[in-house]
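Note that one protein chain of the assembly has been removed; the remaining protein chains are unaltered in position.
Naming follows writing order (A and B), and every chain is counted from residue 1.
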Amino acid sequence: MTATIYTGAQVRRLRRFNTGGAIISVITLLGVIFWAFPIYWALATSFKPEQDIVRPGLDLIPNSFTIEAYAHVLLNTNIGIWYLNSLVTSGAVTVLVILMSAAAGYAISQLDFPGRRVLWWLILASFMVPIPALIVNHFVLMAEFRMLNKWSGVILPQLLAPVTVMIYKQFFDSVPRDFREAAVMDGATEWQLLFRLYLPMNWGITTALAIITFIGAWNAFLWPFLAVTSERMMNVSVGITQVTDAFGVKYARDLSSAILAGLPVALVYLIFQRRVTQAIMLTAGIKG
Amino acid sequence: MMRYRRSDITTALILLIPFLLVYGVLFVYPTFQMVGLTFTNAPLIGEGEWIGFRNYERLWGDRLFSRAVWNTGYFVLLTVIPSTLLGLLIALGVNRLNGWWQSVALAAFFLPYILPVSVVFRIWAWMLDSQFGIMQYPIAAIWGENVPIFRTLPLFMPAVAFITVWWLIGFNVLLFIAGLRNISSEIYEAAALDGATRWQQFARITWPLIWPITVLVATIQLILQLKIFDQIYLFGQGGRTDSTLGMVELIYRSAFQRNQGGYGATVALVLFVIIVVVSVLQYQLLRAKGQR
Partner (left out) sequence: MIFKTMKAALVTSALMVSAAQAQQVVEWWDFLGGGDGVRMKTLIEEFNTEHAGEIQINATTLEWGTPFYTKVQTSAAVGEGPDIMTYHLSRLPLGVSTGALSPITADDLAGVGLSGDQFATANWEAAQVDGTLYAIPFDIHAIVLYYNKDLLGAAGLLDDAGIPIGLDSVEGFTTAMETLQTNGAEYGVSFQSAGNGTNWRIFYSLLGQQGGSFIDENGDFLTDDNFDKAVNAVQTMADWVSNGYTASDVEYPASIALFTGGNAAMHINGVWEVPTFTDLHAAGDLFEWGAIELPMFFSEKATWADSHAFAIPNNAGNELTAEERAAVMQVIAWMNERSTFWATAGHLPAFNAARENEEFRTMQPNATYSVLAETAFFDPSSVLAGVASPVYDAIGNYVYPAIGGEMTAEEAVTEMRDDLDNQNY
């Protein structure tokens, strides 16, 4: 290892970077506080007694702390079953979408076949059609296939995920051609290219897309609402509407049920977040 | 024209079959049905009679339609470019942090994305409540009295746009971070040693190299926001909805509230055409710019 010798001028420039960099970091951290505040405020409110919430004055930290709002939702509803349904349907949607989209994205990006352009436009088109236009059709179709009120019926229409394909295609496109050419010269088949080169190089985006897909499926409301008739098949976002109502002053109740609905996903994200950032960094590590 | 490689076609087929099945049944078929519906007076569910172009004539003269187009365009203007640029800036900022700080920062910006729209609505309706919202403290300090943000017409769209950006920025940030990580740090080091300023590094290295991602993000945001519905519906409900509705809300109203499936399909089809035209235009413009 040779030591790097800087000139005086270069040292001065390096130091200037650090002040500029520090300012940027401070601004970022201020942004963090601002961004996180609404969620903090919702959390704080959900732990206050209802009467405290509408009393004049500002309690940034709850004066009295109560879990009554949460207890009501947890004890009086079938939230356990709803969690299960959400888990199964969201998980299935995520796995299937990732598999199908990576495959399709790869095919469109790297292979040459008749109808390739048409397919690409089709995918873009499906992103451009607004969902309310298709949802009744889906309902009639699922009714005909006798899939209403079943996991399969909830899952199927949610497999339409053009954005995932678009993103995969874009990231596969950005893999430098030298890698591909080198591997092809070594005699790699398309399958090997996909599984040994393109996918590994893009774990970061795969993880990100998996999270995004999971979140989308977990939060879906309109379709699961229409597709499911019995409470035992409801997912959290539908089931929770049974508890939230328009009566009285129920800010804490509304917010706590909202937080309970979103909690599992938030926890999963926070736990796996390190993995996410690492996976994204790994992508860079393969370079050179 | 070269012949397609046989192996390519077979591989492609295997990779694509499940995809094609799902898309064929759940997208292509329903879309054709939707187009057919536009020429009928069908209700939400069930058959209708053929009425030719009457739905389109009605759409042409519908003042709600022109309002909806205008509102949707305004909303897109307020969200697409700001959220794209902001996403990039935040990604740059977060990228610079290390270890624990980086995790915290990323979580803060991404956590809103995890929430369903109904929760976002509750949180912000509560924050901005005209009687008890915490944001009324700074607002009253500046304006002199509480302001019912969502019930004040000129403030409605900007407020909803702001909340939308707050909600969805995580998606953009994630994509940008993934893209930024693909740029080797050695380029930056070399440039730094050559005396490039921070701004020059950004303008000459980051910006051009991240351009394809920027285009992708902007396009996705554009199409997404052209389909805006939930936030405007939720924050506007009960109020001057005729003044604030977007195009998808018009579809929802016609089809679900008024039970006019044929007319709803017509609005949807026109919206679809608009989206195609606008997004293709934007995409081509941005791509051409990038290739300079």
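Everything that follows uses one rule, which is that a contact is a pair of C-beta atoms (placed from the backbone, for glycine too) under 8 Å apart; a residue touches a chain by one contact, two chains touch by 3 or more.
What you see is a predicted model, and the numbers here were worked out from it, not measured in a lab.
A.B. asks: Touch as defined at the start, partner being the missing chain; which of B:103, B:197, B:241 or B:282 qualifies?
C.D. replies: B:241
A.B. asks: Pick from B:101, B:132, B:162 or B:202: which residue touches the chain that isn't shown?
C.D. replies: If we include the chain that is not displayed, B:132 is the one touching it.
A.B. asks: Which of these, A:29, A:148, A:188 or A:268, touches the one chain of the complex that we don't see?
C.D. replies: Among A:29, A:148, A:188 or A:268, only A:148 touches the chain that is not shown.
A.B. asks: Touching the hidden chain in the complete assembly: which of A:51, A:64 or A:192 does that?
C.D. replies: Touches the omitted chain: A:51.
A.B. asks: With the missing chain put back, which residues of subunit A would touch it? List them for me.
C.D. replies: Touching the missing chain: residues 51, 54-56, 136, 139-140, 143-144, 148-149, 222, 225-226, 229-231, 238, 241-251.
A.B. asks: I need the residue numbers on subunit B that touch the omitted chain, in ascending order.
C.D. replies: Answer for subunit B: residues 43-46, 125, 129-132, 148, 151, 237-243, 256-259 touch the chain left out.
In the analysis below, only the chains that are shown with their structure count from here on.
A.B. asks: Indicate the whole-number Å distance between the mean C-alpha point of subunit A and the mean C-alpha point of subunit B.
C.D. replies: 15
A.B. asks: Within their complex, state which residues of subunit B touch subunit A.
C.D. replies: 4-5, 7-9, 11-13, 15-16, 18-19, 22-23, 25-31, 33-34, 44-45, 90, 92-94, 96-97, 101-119, 122-124, 126-127, 132, 134, 137, 166, 169, 171, 174-175, 177-178, 181-182, 184-185, 192-193, 195, 198, 212-213, 216, 220, 223, 226-227, 229, 247-248, 251-252, 255-256, 261, 264-265, 268-269, 271-272, 275-276, 279
A.B. asks: Can you tell me which positions in subunit A touch subunit B when the two form their complex?
C.D. replies: Residue positions touching the partner: 9-10, 13-14, 17, 20-21, 24-25, 27-29, 31-33, 35-36, 38-39, 41-42, 45, 53-54, 58, 96, 99-101, 103-104, 106-107, 111-114, 116, 119, 122-134, 136-141, 156-157, 159-160, 163, 165-167, 170-171, 173-174, 189-191, 204-205, 208, 212, 215, 218-219, 221, 237, 251, 254-255, 258-259, 261-262, 265-266, 269-270, 273-274, 276-277, 280-281, 283-284, 287-288.
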